Every structure is written in C-alpha cells, then in structure tokens.
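Left out: one protein chain. Kept in place: all the others.
Chains here go by letter, A and B, matching the order in which they are written, and residues are numbered from 1 within each.
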Amino acid sequence: MKAIYNNLLGGRQGVIGLALLAALIFLVLPMFLDIFRLNLVGKYLTYAFAAVSLVLIWGYGGILSLGQGVFFGLGGYCMAMFLKLEASSPENTAIQSTPGIPDFMDWNQLTQLPWFWEPFNSFPFTLFAILAVPGLLAYIIGVAMFKRRVGGVYFSIITQAIAAILTILIVGQQGLTGGINGITDLKTLHGWDIRTDSAKYLLYYINGGLLIGVILLSRFILSSKLGRLLLAMRDKEDRVRFSGYDVSNFKIFIFCVAAMISAMGGAMFTLQVGFMSPSFVGIVPSIEMVIFAAVGGRMSLIGAVYGALIVNYGKTYFSETFPELWLFLMGGLFIAVVMFFPNGLAGLYEKHGKRIMEKIKSLRRKPTPPAEKTLAAGNDTSAAAREAA
Amino acid sequence: MGGYTLTELGSIFVMQGFAGLSLFSVLLLMALGLAIIFGQMGVINMAHGEFMTIGAYTTVMFSVLTAKFAPGFIDYYFPFAMLVSFLIAFGIGYFVEFAMIRHLYKRPLDTLLATWGLSLIMQQIFRSAFGAREVSATLPEWLLGSFQPTESIDIPLNGIFVMGLTVFVTLGVFYFLFKSRWGLRVRATTQNRIMAGAVGINTRLVDRVSFALGCGIAGIAGAAFTTITSTGPTTGTLYIVDTFLVVVFGGAASLFGTIASAFSIAQAQSIMEFFMTGSMAKVLTLLTIIGILMLRPEGLFSIKVRK
Partner (left out) sequence: MNRKLENGLWRHALSLMTATALSVALVLPGATMAAPATADVSKTGLAVTDTTVTVGILHSLTGTMAISETGSVEAEKLAIDQINEMGGILGRKIEVITEDGASDWPTFAEKARKLLVQDKVATVFGCWTSASRKAALPVFEKENGLLYYPTFYEGLEQSHNVIYTGQEATQQILDGLNWVAKEKGAKTFYLIGSDYIWPRTSMKIARKHIENVLGGKVVGEEYAPLGHTQFGSIINKIRLKKPDVIYAAVVGGSNVAWFKQLKAAGITGDKQTLLTISVTEDEVLGIGGENLVGFYSIMKYFMPVENENNKKFIAAFKAKYGDDSVIGDVTQAAYLGPWLWKAAVEKAGSFDVDKVVAASPGIELTTAPEGYVKVHENHHLWSKARIGQWQADGQVKIVYESDLIEPNPFPEGYQ
C-alpha cells in the first residue's frame, strides 16, 4: 500500500498535485466554461499527452524527439480512418461514382478501398492500431538509431526529417490519405454523433480521465528502476553502459511508450475536433509540443499539462485579440523558458511557490514543536527533491 | 527513349547535369554558414533560414531603392546588395551571440529551442516591416535569360552566377578556416576550448565572430536566392531542414563533408526528379539520407576527436 502511495502517486505532494489537476479538469473548468470553450480546453489537453510523453523521453531520457507530432498524427489518423469509413456509408456517398468509399478517394479516381484501409472498419482493430502503429514506427526508429548509438542533436534532426517525410508522403498520396485537406467531415462513432454538446462533454471527461491515467502510468515507470536508469543514462550514458546495462533497450522502450502516449492524444484530438490533417504531423507542431513541455517544466509530468494548457490558451487568446503580437510572445516564451527558467513552471514553483507555501503554513501553526518538526521537514524536502529530480 | 535524336538527348543530359550542379551550389551556399555555426561550434541555429531571409530582404530593398533613386545604376547594384546583406546579417548575428547564444553553449538542445523562438520573432518582424506578401528584386539584365553554347542547350545565367558565388564563398571560408590566424584560433577553440583559452586565445571573441560569420554567409546566400525565387516572411523555414540535413549528412565538423554531402544530395534529388514526381523524389532522397546516417551516424566524413 505504502509502495503504491509513494511510487504511483508520488507521495503526499504528488497526490496533492494530481488532485488539484483532476479538480481543475473535472470540476472547475466544466463549471466556469461554456461548451465551446470547454471543447477548446479538451483540444489543448490532447496536446498535453504529447507534452507528458516529452517529459518522459526528453526530461528524463535526455532524448529530444522533434517527431512527437508524427506519433500524435498517426494516432489521430488511425482514429480518423475509422470514423471516415463510418461516415462514408454507401447511403451517405450515393452521389459519388463509387459509393461507399471516402469522398477524397472518389475525387482521386480510386474505385476501391485500399487494402490498408480495410481493417479500419473494425473498431477494436482501430483501438489496437492507434497504439500499435506509432509504437511500431517508434520501435523501428528506436532500434535503428539507438542500437547504432545515434543520439543527441543527430537524433533530433533525424526525427525532424522523419516528420518532414511523413508530411510530404501524406500530402503527396492524397488519394490514399486525403492530402493536405486531411480527413474531414467526421460525424459519428458507432452511430453516436460526436458533434453534439453532450458528446463533447463526454469526450472531454474521457480525455481528462485518460490523461490522468497516463500521468499515473508515467509516474509508475519513472519511479521504477527504469526511471532511475533513464536519469543515469541522461547524465552519464557511458557509465551506465559500463555497468553492464544495454542502454539502447531502455531508450527504445521509453521512446515507444512516449510514442503511444502521444498517439492517444492524437486519437482523442480527432474525436474532439472532428478531423485530422497533415498540419499536426509536421515539424512546427512537433516543436510546439516541445515548448509545452518546456514551459510546464521538462521534469514535471503535471507541469507539462499546465504548460500545454497555458501556451495554447495564450495562443487562442492572443490570436483573437492581438494577432500581430502572437508570434512575438510565442518566440519570447521559447527564449525566456530556455534562458531564464529552464525548469519551467514546475521549476518556478519549486523555487518560489514552495517557499510561499511554507510561509503560509508556518504562519498558521505558529508555535512550532522544535525537534520533531525539523525531522518531518527534512523528510518532506527529500520527497520534494525526488519529485523535482 | 525512342523518338529523340542523339543531340537532343545529349543536350538534355548536359542541362540535367547543370540542374544538379545548380542545386548543389544552392545547397552548399545554404549549408556553409551552418557548417561553421553547427559544425564547428555545435550551436543548433534554427534561425539560420531567417538570416538568409535578412539577406534576401536587404537585396529587395536595394533593388527597390535603386529603381527609385538611381535607375541607371540598376545593372550594378547587386554586388553592393550582397555586401550589405553580409554586413547586416553579420551584425545581427554578432548581437544575437552576445545576447543569447553565449549563455547556452553548454546546452546544445536548448539552443535549438531558443533559436526557434528567435526565428518566430524574426518572421513577425519581417511581416510587420515588409508585409505578408512575397516580394521580388528587380534583377539586372545580365542575370536574366540563358547562355546558349549550342542551338538546343540553354544554361540559366542565374544558375551560373550562384555557382560562381558558391565557389567564391567556399574558397573564402576555406581560406579563413585553414589559412588565417583567425581560422587557427577557431579550430583550436572547437577542438579544445579550455586548452585554447589557456594558451591565450580569447575564446569568447572567437565564438562571437564565428557565429556572426556564419550568419553573414547566410545573408549572402539569401541575397543570391533572390535570383531564383521570391522572398516572404516565412521563406526561411523552407530551407532549414534541408540545410541541417546537408550539414549532418556530411559529418558535422568537416567542411569537406559538407561539400560532398551537398553534392550527393543534389545529384540524387535532381536525377530522381527527372524520373518520378517531385514529392516522391524528395521522400526518397530524405529516406536515403536517414538510411545512410544510420549506417554512419557521424556522417560521411568525421573528424576523430578525443572527448
């Protein structure tokens, strides 16, 4: 019991942080926002999946992947393919020259569903594919790169090139993929209209639930021996290797997990937004995902969620109010995060927030029992250090 | 390829060869600046494309001003525009190194994020200053049209110009790095910063000048590109991935590698484009690069340095 409490939930501080986040997602936001804004928040939260995955591989693993958009996009595309097939029933597409296939295929003179679309008629397969396709790609990339000890900057640039390749492929093969328009006009999931307000509420809660689940899973991974090895590898890879560990396997594993987490976000994105397009696969969204994690704090899973929320809210707000200023702010944010607070919001909290909290606490219970308290405080800080590390 | 005469095929072969060479010089010109910044200094400058855009806008401004105030001078403004492009990009690079980059040498991945932010800011500055529309420079007569050695061969003059410029800049960089005192200091600093400092080299100044020089060369590249295409606020982003791949593929620290990699990428791309669609050619080229990089993670040429 104690082990679960400490590892999965991250001790008292972890529980409080998680509870606050859950309360924010499940209670506060739905209470104060109308469904339009809440749907937007839902969209931001899907990016949080990618940000969390970056905390795993970048913050802890030290591997900066500039291709998280690839996995996010693949997950989203898998979901979109299923929904598109459902939306293209022969009745709905009667005016096409070949009814029963997605409209963009008809425009591109396809007369038959391509083979790799066939399995996406099945929902269980789709759910499997959402995790398996990005996982498999990550595995291939991971084996190819990490086994050959490609790392650091090279890895970043190669993942970036992969993002570029996938975008060009999707745009170029538009008969098969919907091209630059993406897969649009998605309506129902098993006959359930995903565009209604009630559906949006439900999807929002499912999304929130999954996100909390993913954070718990990540905590579990990081608190295991693997997590400590990751940190050790990040800081002194050679030493870990000389200690007899196969470094590349750990890297491959965490890279695959991160890919699958991003893919879940992508699938939820498709459901909530109603379409998927190559603009989420490319280089720019991939780098933006990194900045969500960086703003939240690259070492903090919960911070990543706040980072995604804040940056995206800022993007929406400023692009509505001062479109001219938006790029300045986004650019400034990148620079400021890197130069002045490299540990992001979580780092700021560690530095200033905590002290304030302590002050409030100590003000509340003025008469301090001397010896015992210091001991407890000592325990507290060591737990906090673990969390921050 | 039935139905074509031998001369025709010959001419196409020559022109296709030139298309490859021309792409090679474009890639090399883009990559030279980055080869110094990323290859020698290890800074991942994602704003490299924007430094090119600075050069391009400078040239466009020059062309507009010349057309307005000294129309007779329009045939000669181009070299001056390139010089000024270099100086402006050099100056801005110098400042950026001072304000930002020098604090980040120990965190190369973070330079990537910070310079990406810088590139966003620069794009918005371009947009506010020059408008969102794409603009073009009015080119002098001697850069337009083609050179016809035979009846059926047309060699684009702007291609020849870019090629000549690339040779000139490459030689300049080689001289700078391998023959001048400055180059000695730069190489010493990149190979062993602490030792270089210990023997009295002002490593900070070396860094600043190297970075600025890389930016300045990007400025020249941007100026040259106005002969090929137009300039808009986001033009730089088009080039950045290709540029990095050229440098990485060549082996980051090797200037010869950069040249070899630009050459092979350009030839591969341009030959494949001849036989398949542009999109597929691009995908195949990129995949080949990645494939080869997996076999040789250090790139084509690498310098062995003790870590």
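Criterion: contacts are C-beta pairs under 8 Å (C-beta built on N, C-alpha and C of every residue); 3 or more make two chains touch, one makes a residue touch a chain.
This is a predicted model, so every value here is computed, not measured.
Across the entire complex, the residue among A:11, A:179, A:265 or A:331 in touch with the chain not shown is A:179.
Touching the missing chain, out of B:93, B:159 or B:250, is residue B:159. Residues of chain A that touch the chain left out of view are 34, 36, 39-40, 43, 95, 97, 103-104, 106-109, 168, 171-172, 174, 179-182, 184-187, 195, 273-275, 277, 279-280, 316, 319-320, 323-324, 326-327. Where chain B meets the omitted chain, the residues involved are 4, 8, 12, 15-16, 18-20, 22-23, 26, 124, 127, 131-136, 138, 144-146, 148, 154, 156-159, 227-230, 232, 234-235, 238, 269-271, 273-274, 277-279, 282.
Following the convention adopted for this analysis, only the chains that are shown with their structure count from here on.
Here the spacing of chain A and chain B, counted between their Cα centres, is 34 Å.
Those residues of chain A that touch chain B in the complex are listed here as 64, 144-145, 148-150, 152-154, 156-158, 160-162, 164-165, 168-169, 171-172, 283-284, 287, 290-291, 294, 324, 327-328, 330-335, 337-339, 342. On the chain B side of its complex with chain A, the touching residues are 42, 44, 100, 103-104, 107-114, 116-124, 127-128, 237, 241, 244-245, 248, 277, 279-280, 282-283, 286-287, 289-290, 293-295, 297.
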